[in-house]
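Report on one structure; see the data block that follows.
The complex appears here without one of its protein chains, the remainder shown in place.
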């Protein structure tokens, strides 16, 4: 059996950039296929519509992942979820970042039938024209953020949650019977079980905390400060924070390497996850 | 006028992961829209077909970008280009990495009507199951690679080439009249004009050279070495090389920061590129 | 005229550890003297009493600084302020850290006649026996914190506020006529005007933000988590955060050094503050 | 029984800054209390007098610690010791730094009835107005020095020596019967038994040696060089040496973390010292 | 028996700089002596002649090592080998770097009776007057290169090969009966068996790969680029690459230190090689 996973990408967050790759890292998995429909960067109603229709045209995914930034409770992403549901493409899992100012909408999401994975460290970028040029500052920030989400374990937890749903489909469950993830990815959740060395875990946890607090600084710099002389230092400092979170992750990984304790859990072709620690060994 | 840019993503390379974002970093550009069609990770004929048909369904991009790894001269990507051409969706620009063992096919590509940007530093990953677990080693490598391509200037050069085509469309050119990029992205090409400090340029150039030589090591580890006790250290060393290239890039950027010399060239809403150097200043 | 400054130290915070030294760094200032009365680590009523009586015995300071951790709104520090006031030793300036869970008491402090400097980055330590051994983890944390408060500029701002009061006394003001500082030391306040290089400022601001968020993590680890297997990683991660804030400060200072832009403002013997930037120069 | 420890702080050295905290790190020890009397920064006869009278007023400490920089053999500190003795407040332990030019006085100290701990790495600061501004250069240097004294083990050895005296008091000994520490804190002494990893010990030992040689450079810069163009680079280099000693300590601690080998020895409430190594464990 | 080893140094490469020291590191070995004859930096025919005649005058080494840069196949070094052979001073081992553009000559060397050790990472320096000042850039580069060749294991392998020949002489073999090394020092060869930690090995292997690719960049900068504005950044980037290879080696060694796994193999006075790993242990 081959599970069909639809990925609707509405705008970009780091968690989405890597989403597809996380499920099939060497493109040799035989138990699943993915199809991605993307909205482009604008998130206009017609973009959402096109995503939905492309997803339908693909012909019935077993379940659907909606990746939606800057936060998954804005009108666009919410509409997309509703439309996918209306189009008969549930069940649907929302992957989003967190914005603390939108508590009500998050409560609504949590209360809905949708699954969700709220990536608290997938922080909003410092989107100010005076600061964010695309090919360098933006890409560099994304590189740092991808590394943080990877090394802290947040991506692993996300992958595991999605693999659990795939496994249910393979076991014959479908539609409303699927148990969907309901996860707020906190620092404690992200790092749990990912490290051989407790100081590596502490450093990764620290990195996640820092990354998580970047969003607030960027919100201040992007939405709450008017004068460019003032907001440029603010968004600059937010990017420095993310860079430092990345450096902490490097330190964490170095500690793991120092005791040959890096934990690896690759997919087999069958989709099964195997595990190993010593670098020169076969996963089992 | 709004230029329509189709992006066909066949598999994943770091240059592709960032492609869309590079053209419209704050999602506020009013002179263009993008549509991305992705093949999933398998690159089967039906995947290619779906990409082509989705692209057609979108209704006529002004031009098309085909991002194709692991190298753009394998049967899949070649087929996609031919099909897009046959479907009447030229002109088409291929963005690919480089594999020195396929010289003939690259010659064919260069001789074709397609535009191309060959990203020599966008090196193949160490795709061995014993080494590459998806949520950490793979994502971390991609994070490093994105940072290298960003900070060295390779992404900027790619963006500039693509913006040039968009500008031609805006100026009324179309179809076969468009002059497409024919670029091999070498270290000298990537770093040219990107740095205020000559040592920063030298470090970035060094990083690009290192990244470029990663591919050969991974080819050795993935295709030319059979025993896992032997190929694990080889692919591990390739990833350490990329990590060190990333660190060199950090050093380069630190030198730029030290003289407040970071060059930024963001897009305006109109798509125009503006420029600035002093951090606390407005781009002009 | 020689201004008499009384310092009542109730327990320890990093801002207090350096307090006296900040006002007379080379012990050659002729316009002021300080007297410190300390409570010891216990903060019992008799300790507070002794501080007050020693301060009185010293014979009438012109004004008084009360340094009080873990936060200046607990019964002990509050009592000390009241007692000093009752003993006729106003005016009094409270230097304290911030604990967001005690909003009411902070409001009361702000509404009082006391001056205050709330050092938001002077974060509570990870005071768990399994983690905090005195001669190493504790002292090391304090070393990091002192460096952060120093390099970000927070200590300078505190010193400047205190010097302003000294200057008023020298100008003949006294008692209730003295204008006391009412300062919440935020990241923007701390770094303002301290750096020649804007990236150094951004890094320092980032360091301050990180240091500030340490308190919340330590509160969680010390008061809101019961199991030692769980709280040890939490307080460990808080100390890693502070260490990383320190590293960011080092980076900031390196950038300043790189352009020979470190700003220095030493005291003259007269208490006057002079200023210089180029390392090999005389302050003016 | 509650042991009463008087601390007379005459001026400031890093060993003194942390003194009180080292004995009761979480302020929960029930077997001892401390009282600190400080001289202020000037060290005038009346300051010494006040320290002594405050100490007497506190009512008879069981023993007394005199912390005295820049070195404990200058007239002021010597007077204080004599006065305390005359006031019937022996026994007395002197904690001081080392100045090699005062050999005779040190011999006198060693020959006296006083206990002593000579902290050879607690090096004199670069006290030149053109260089040492209080809130940054001075505080930053102290932060580095505190970290060096902490991580090398020098503070632990100092604490252990003081705890030994407290234990004697608890066991019923008093006055002249107390065996006081007679310790010159060399690099070998400081690092002994503090590290699980022998390279960490070597790095810490190296850091201590470097810190120890800072004093000579600062003596040259502060007392033996007249031209500011010449002494500024000298004292600057002394501070760079201390910073590098700090960095070596960080490396040492990283090695300990890498094998989960950090040794911790916290106090229990009873004052008993317990010990642990694995981070996630209870001390025993 | 005392083995006599002649070393003819024709110009300088890093492998030669350390050659003599590698065989008798503490100058206490009783089973061998060395004599070095050097050509000076010019490599003129009379220089070669003098080397040969001095070597003859020394009176018959048991075997001879010819260290010859920039590559051992240029006329000078080739002549020296021939002359030494003609002078009856075989057997002779050539130690040289690699220049890929001289394939034929290398084939000739490999086919000859000479032994050889081709140090692929002993890369040509960036010998441009605008860049390479002798006491700093040149010496610094050599320092980096020596560190890379040391820590990767390349020097150990070279030493082992030479010790094997010495051992044959001690066992009574001589002249044409000696089996000489025929070694191309690749990254895999250099690092084999040198590390306790597999990540240290991977990092060292990466460093060797980077060092090896430096030569090509310097060849481009020194021989294939005419404009100084262009070749200065090229040779600068080559030196940055070597520096980064050095930093990777430091990281590798840190990992080894972190598990107390540094492997040491000193010579005894008898020339026997003994071995140890734990730092605080005796070699056996």
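Here the chain labels run A, B, C, D and E in written order, and each chain numbers its own residues starting at 1.
Just so it is clear, a residue touches a chain if its C-beta (ideal position, glycine included) is under 8 Å from a C-beta of that chain, and two chains touch if they have at least 3 such contacts.
Predicted model, so just to flag it, every value in this text is computed and none were measured.
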Check your understanding: Omitted chain: which shown chains does it touch?
Key -> B, C, D, E
Practice item. Taking the full complex into account, find the residue in E:48, E:84 or E:151 that is in contact with the omitted chain. Key: E:151
Check your understanding: Of D:109, D:150, D:185 or D:206, which residue touches the hidden chain?
Key -> D:206
Point to revise | Those residues of chain C which, in the complete complex, touch the missing chain | key: 254, 257-260, 262, 278-280
Review point. Where does chain B touch the missing chain, residue by residue?
Key: 197-199, 202, 251, 254-255, 258-259
Revision key, fill the gap. Where chain D meets the chain that is not shown, the residues are 187-188, 191, 198-199, 201-203, 205-206, 209-210, 213, 217, 230, 232-234, 236-241, 244, 247-248
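Definition applied: only the chains that are shown with their structure count from here on.
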Check your understanding: Taking a step as a move to a touching chain, how many steps at least join chain B to chain D?
Key -> 2
Revision key, fill the gap. A-E, A-B or B-E checked against D-E; over half of contact pairs coincide for A-E
Exercise for review: Working from the CA atoms, figure out how many degrees chain B turns to land on chain E, in steps of 5.
Suggested key: 180
Practice item. Any chance you could check whether C-D or A-D wins on number of contacting C-beta pairs? Key: C-D
Check your understanding: When the centre of a chain is set as the mean of its C-alpha atoms, what distance in Å lies between chain C and chain E?
Key -> 58
Check your understanding: CA centre of chain A versus CA centre of chain C: separation in Å?
Key -> 40
Review point. Can you list the residues of chain B that touch 2 or more other chains?
Key: 232-233, 236, 279-280
Practice item. Using the contact definition from the top, classify how the chains connect: line, ring, star, complete or other. Key: other
Study note, to complete from the structure: Every touching pair of chains is listed here as A-B, A-C, A-D, A-E, B-C, B-E, C-D, D-E
